[in-house]
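Missing here: one protein chain of the complex. Every other protein chain is in place.
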Amino acid sequence: MTELVWITLVLPLIGVAVLAILGMKLPPRAAGWFASLIMLAAFACAAIATAILATRPAEERQVVQVAWTWLSAGNFSVGLDLWFDELTAVMLLVITGVGFLIHVYSIGYMKDDPQSRRFMAYLNLFVFSMLVLVLSANLVLLLAGWGLVGLSSYLLIGFWHNKPKAIKAAKKAFIMNAIGDVGLALGIFLLFVDLGTVSYTGIFAEAGRLSETQASVACLLLLVGAVAKSAQLPLHTWLPDAMEGPTPISALIHAATMVTAGVYLIARMNPLFIHAPKVLDLIVIIGVVGLIMSGLIAIVQTDIKRIIAFSTMSQIAYMFVGVGLTAYWAGIFHLFTHAFFKALLFLGAGLVIHALNGEQDIRNMGGLRKQLPKIYFCMMIAAFALAGIFPFSGGFSKDAILSAGLNVDTTIGWIAYIGGLLGALLTGIYTFRLIFMVFHRRASPYAERVIPESIKHHGEGPSTMLWPVYILAIGAAFAGLLQIPGLTHVVTSWLEPIAPDGMVEATVGQDWLTTLIGTTIGLIGIGIAYHLYARESTSPELIRNGRGRLIHRALERRLYWDDLYEWSFEKPVQWASSFLNRDVDRTAFRWAPLDGLGQLTAFFGRSFAIIENGIVRMYALVLALGIAGMILFLLVRGA
Amino acid sequence: MIQAPSVDWFAIAPEVALIVGAFTLLIVAAFAKGHERGLSIVLGGATLLVSGAFAVAAWGDAPVLTMADAFRVDDLTELVRITVALLAALVILLSVGWPRFREHGSEFTALLLLVCAGMGIVAGSTSFVTLFVGLELFSLSLYVLCAFDGKSRASLEAGFKYLVLGTIGSIVLVYGAAFLYGATGSFMYDDIATSLAKSGSGDSIVVLGTALVLVGLLFKVGAMPFHMWVPDVYQGAPTQVTGFMAGATKLVAFVALARILLDALPSQEHLWSPVLIIAAIVTIIGGNIAALIQTNVKRMIAWSSVGAAGYALIGIIVNGEQGLRGLVFYLGAYAFTAMGAFAVIALFERDQARENGHATLDGMRAWGFSRPFAGMAMVVFLLAFAGFPPTAGFIGKFIVSGTAVTNGYAYLAIIGAIGSVIGLGYYLRIILSLYDRSRKTDVGLPAAPGLGAISLVILLCLAVVLFGGILPGVLLDWSGQASAFLAISR
Amino acid sequence: MSVTLPFFLALSAILFSIGLVGVLLRRSPLTILLSLEVMLNSVNVTLVAFSRYVGGSDGQVFALIVMGIAAAEVVVGLGLVVAMTRRTMVLDTDELRTLNG
Partner (left out) sequence: MDLVVFFLAALAAIATAVAVVAQKNPFVSALALLGNLVALAVLMLLLEAQFVAVAQIIVYAGAVMVMFLFVIAYVGPRGEVGPGERKPWQIWLAILAAALIAIEVVAVVYGATFSDWAEISGDYGSPAAIGKSLVTNYLLAFEIVSVVLFMGAVAGVIFGSGGRPLRLSNDEVLAKEAASAEQRRREDSRAVLDAARDSMGGDR
């Protein structure tokens, strides 16, 4: 079984190598299919490995294998250690499964791009990095995967590097993620100092030794990493911008896999987090505030991909609430279903954009229901799942999280519950605002002009793009049935062993109650959306010009987070650097904080150049002063 | 009748081989005009091979004191000998396509062999006298090698600056040794240590001697504020010589520093330890900051090598088994990284020979596309400089900082980390310049003279850097074995 | 009052500083080399004086070795000066500043 896991890990790496070496010699389509088949093979291996794991008794399902020790000193050892258990299996299936579908989709999506082979290589690289992240059995390797994932995301966001906005977005993502990486690295370092080990086994065994403060600080630092990677408050501003990248990337990285790494990290490290209850509460609060805030912002966005991006942020916030309440299974369950419906939503959006020749503004869409019926159907499934309507998948998993809050029955639990329900309302509104504005409302002049032409050319889209959408639609519709309260309990029984300290599980009654309330609220949201957006007459202009226009503007500016960062970091540094303005290499990094920091240090660097003026007498003078100073220093100390 | 001291010929065979080889090469070359290059490569290579083989043969043997106890052959000496011989061989390879090598190959190679001999002697010195002659043998030869590119004024300038400043450094070292001699009556490290241990260390003459010796050694090491020569000399010297200096000189100077401080002046630790701490902090931060504003890549790496000296100082400050092992490993890894990086720059200069291009950030734009292997190798070397896995540079920095933390010098590790972050700033500038898409052209480069040999050097250095990063075990063991002979009198 | 060790050491220190001033202030490479010789000789005085004080010959031997090395150093230094002349470089160390920063 471990061999299969190894093969899963290595396959994408082989893909990268082959594409890097032979890539330019292969025809683009062949390269695309090659990369996709690699992913299919990886998925098959992962699935078989998971099946074998499932046949084992629960207590033997945790496999740790030390393949190769890289560095060891005393108690401390780091190397290629593999960790395979129930949680890893879920992640593995999501990554390789959704990854495969998106690879196939990319063949169609990128078919006109001359660089599509490079794109495929990057995609494989990303999958490899993600696999390293989830398969690692120690935090250092996890950090390596964490960093690699960030790097591949950077490469893929900035894939179209003749697009200045894409480059800027890539840098923003890179820097935000770098902050997270530093936090994570510091956290790992702290754990190493406190416990002398970085392996999961070691940390889980020794976590009890930590005082609450120690555990809290370590967890807080890990949380910084998780928050940055998962685009949660306050390091979330990169995610909407990252939508400048190609759509398959948005689906794979910025919806289904990478951004969920933070949730994975918290769930994985649950034996540690359990010792830091305050941090867990903080996670819930971050989640609740984040899900409401991003839900609100999503309502006013006009770019189709950005709406979905904010909804991603909001859904991951739900997962945060889940793991923060120690209902790990619910968080991971939502991660699982979310991977289907969010990838579906993105891919569907990609098809719509494709059909509209690259238009992303929903105000220029409308009435596509008739021209694009298949896409409409799939998108509807995704929207119902996202809005948490029973019996679509998202309903089960989200309600599982909320009912966990009900079950906990503390202040935090109630905050989570009420906040979550409020979020469900918002989800219904923004999701169906999108659906209504894209598919129902009277077609915009642009759509009327472009669509017939486009349909004539390639129907609703090439089959490589449509089939992945269908498959995902099946998943989005039925994945929730794995865990029907009171009937099936695949998810809870599967994930139970990963939390040795137990996890929160709602009663069947609480579950059904939440499902009832959740679905009702979701339907109310849909109703509101219908009322506001489905018909031309009551356009959002009313709100924009009415009493709520200040709020509306604030939401349009995404509650000023970006402006806050700009004013507190970018601008001062820009001022400082124009004050110190010199000839530092401008082409290297244009994002102001780095640019400015570079200039600031360059200012100090230049003060060295004053001495280092090339005149040998001057050098000898410094040397002489050094001699005099050294003698004086030692005499004073020695006396 | 004077009783000549017994000489263990096997112990000093590597140096003897080098000196004899240098003589032979010059004499043979005098009679074989026109075959300078071939002779230099063959004889120089053979000499280095013999010398290295002797050193390898003695690896692991019990330490030997010879030449009236003036020279000590232990595994640390052997390690330096082997490393230096390897680096020198790489220098010869790098010189193959160099026009100047065609005309004066024999002199160049002979001087290089003498440098190696001098370095071996410094590494094995047990007294200030031996140290001084060894130091001067390699320093004087290096002054000449720096000025060897007679066509370039910068080269002469570098040689002259190095000579003036280097001589001051040597004088100060001897001056300090004289005071220690006055206080203890001997130039031998062991005698000085025992004498100081007996008499206590409050004597102001001893303090004065310690101060002057420290200055001399910190100068050779290139630590701030005695670093002024480093950037100019590294930039002006022929690139392969720069690569050699950055690696070999630093290694040897640190071995000398460690031997003196730990063998002769352990009783003065309360004096030199704070000096080294201050020097390390200033060096790491200052070297990296100054590198940021450079536009010449050679000079940039020169400044970064100043910073690297700071990391190595941490190894001595921390002292102890782990610290010294880290020191030796770091320096060894650094030597090959620097050699590789300068080999890439040498290749660039060879490519640009007709346009007389310098290795500036601007000049190197998009060059990485034309020479994909060298470009990628450069990226690896820069990552190694910055201390990223999976390179040997990471392991070296990791061990040094790790031991610093566990020995209560966490702040030094933090300073080191800050330095690395600053360092990333300019390493990235090089990488971004190498892969600047906006200047990418499809015009291929013609084969530069000596391209094969340079590529071989780059490949070898790359292999060492990656091997040391991925499977550090063997090299770590070697470093540990060699560094065990430091502080022998503790 | 007789001549004691500090006399010699002080003289040596003064000569050392004079030589150092020469290196620090003069621009002619030849004068700089001469100043370096002054410094080397001053160190030799210290060595020989300590040798006498300690009563061994080590200091004197070291002084001789320093002399030999100094001779070689002069050869290299003068060789550089000659080479610079041949390259028609101005014999002024302040002009040697193509390398800076």
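As written, the chains take the letters A, B and C, and residue 1 is the first residue of each chain.
The rule is short, and it goes like this: a residue touches a chain if its C-beta (ideal position, glycine included) is under 8 Å from a C-beta of that chain, and two chains touch if they have at least 3 such contacts.
Remember, predicted model here, so these are calculated numbers, not experimental data.
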item	value
Touching partners, among the displayed chains, of the absent chain	A, B, C
Chain A residues touching the omitted chain (full complex)	578, 581-583, 586, 615, 617-618, 621, 624-625, 627-628, 631-632, 635
Residue ranges of chain B at the interface with the undisplayed chain	2-5, 7, 12, 19, 23, 26, 67-68, 70-71, 104, 107, 110-111, 114, 117-118, 121, 129-130, 132-134, 136-137, 140-141, 144, 147-148, 150, 203-205, 207-208
Touching residues (missing chain, whole complex) on chain C	1-11, 13-22, 24-28, 30-31, 33-35, 37-38, 41, 44-45, 48-49, 51-55, 57-58, 60-61, 63-65, 67-76, 78-83, 85-86, 88, 90-92, 94-95
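Rule of thumb we're sticking to: only the chains that are shown with their structure count from here on.
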item	value
Chain-level touch network, classified as line, ring, star, complete or other	complete
Pair joined by the larger number of C-beta contacts - A-C, A-B	A-B
Whole-Å gap between the CA centroids of chain B and chain C	26
Centre-to-centre distance between chain C and chain A (centres being mean Cα positions), rounded to whole Å	67
Centroid spacing, where centroids are CA-atom means, of chain A and chain B in whole angstrom	46
Set of chain B residues in contact with two or more other chains	160-161, 164, 168, 231-232, 293
Of all residues in chain C, the ones touching two or more other chains	20, 23, 93, 96-101
Residue ranges of chain A touching chain B (in the complex, touch as defined)	70-71, 73, 144, 161, 193, 584-585, 587-589, 597-598, 601-602, 604-606, 608-609, 611-612, 614, 616, 618-620, 622-623, 625-627, 630-631, 633-635, 637-639
Residues on chain C engaged by chain B in the complex (per definition of touch)	5, 16, 20, 23, 29, 32, 36, 39-40, 43, 46-47, 50-51, 53-54, 56, 58-59, 61-62, 65-66, 69, 72-73, 76-77, 79-81, 83-84, 87, 89, 93, 96-101
Chain C-touching residues of chain B, taken from the complex the two chains share	128-129, 132-133, 136, 140, 143-144, 147, 150, 153-154, 156-161, 163-164, 167-168, 171, 174-175, 177-179, 181-182, 185-187, 231-232, 235-236, 293-294, 296, 299
